[in-house]
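Left out: one protein chain. Kept in place: all the others.
Now for chain A:
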Amino acid sequence: MRPNRYPDNAWAAVLLAVPFAGLVIFYLWPLLRTVLLSFSEGTAFTGYTITGFGNWQRLFDGDDIWRALVNTLVYAAIVLLGVPIAMVVAALLHQRGLRGRSFYRTLYFIPVVTMPVAVAMVWRYIYNGDFGLLNEVLDAVGGPTRAWVADPDTALYAVAVVGIWMALGTNLIILAAGLEAVPQTLEEAAMLDGAGPVRRFFSVTVPLLTPSIFLVSVLSVIGSLQMFDLLFIMLGRTNPALADSKTIVYLFYEEAFVRNDRPLGAVIALVTLVVTLAVTAVQFRLQRRWVTYA
């Protein structure tokens, strides 16, 4: 008799019933529904009927989506600058015989576990143009002062600095795990050849760390494309800089749940998917040029 290739069909069906039902109700059906909604017209009261590309046209004829796309990409690019910072910190922490490693790691990691809403409030206060701490510090050292998050020229950048600050801990952990995997013998060989710490960092550590750097970069960008909480809190609804600083997810929230234009919201959601896939695909393409797998 041929052995049964699928001996567990019945058990799989039983055990998978609840997880799969949840997947369909809360994820797979919504996915389909969002696609359908993006081609529909109507309201929650009248119901929706499929009409065609009207919402898509409406969205891309306006300025909002383009500005939001640019803002989101700029934000993601700035937050990506946090990766080299995290590399330096990770390398410093990795030195053999360094004391207080876990103490530092704890402090650098705290922003990761704190609620974005809460820290955004603190930063908003620090950025305040009239009595904020940042202006006070900058004034003392002769730097420029302004209403950082109320000024359309600086608001997005000010939020992005907070984005770097919040992501540093996560980046650090992943890079530290990568560093653990770098063989100590190579470092030592370079040291015997007379390479100083900076030279060793760039010529030995960084090339061996490229897979982790790549992973961190991809995750950083994907996370940045989702930015909502920081903007929502740091730039309140009456903020004069808000109109010029919206990100895609902010625009999604506003259209879908403030103006209750669900079909337009569905289009924006699909745009985030396209952007995320496109940006990630570009990163994977570029990967061949600089990532080396040992």
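Observations on the model:
Definition applied: a contact is a pair of C-beta atoms (placed from the backbone, for glycine too) under 8 Å apart; a residue touches a chain by one contact, two chains touch by 3 or more; residues count from 1.
Quick note on the criterion: contacts and distances are computed from a predicted model.
Protein name for the hidden chain, per its UniProt entry and selected from "Carrier domain-containing protein", "Membrane protein", "Carbohydrate ABC transporter permease" or "Dihydroorotase": "Carbohydrate ABC transporter permease".
Of the candidate positions A:138, A:173, A:186 or A:206, contact with the hidden chain is made by A:173. When the missing chain is restored to the complex, the residue among A:138, A:195 or A:215 that touches it is A:215.
On the side of chain A, the interface with the absent chain consists of residues 5-9, 11-13, 15-16, 18-20, 22-23, 25-31, 33-34, 37, 89, 92-93, 95, 97-100, 102, 104-119, 121-123, 125-126, 130-131, 133, 136, 165, 168, 170, 173-174, 177, 197, 215, 219, 223, 225-226, 228-229, 232-233, 236-237, 249, 252-253, 256-257, 262, 265-266, 268-270, 272-273, 276-277, using the contact rule stated above.
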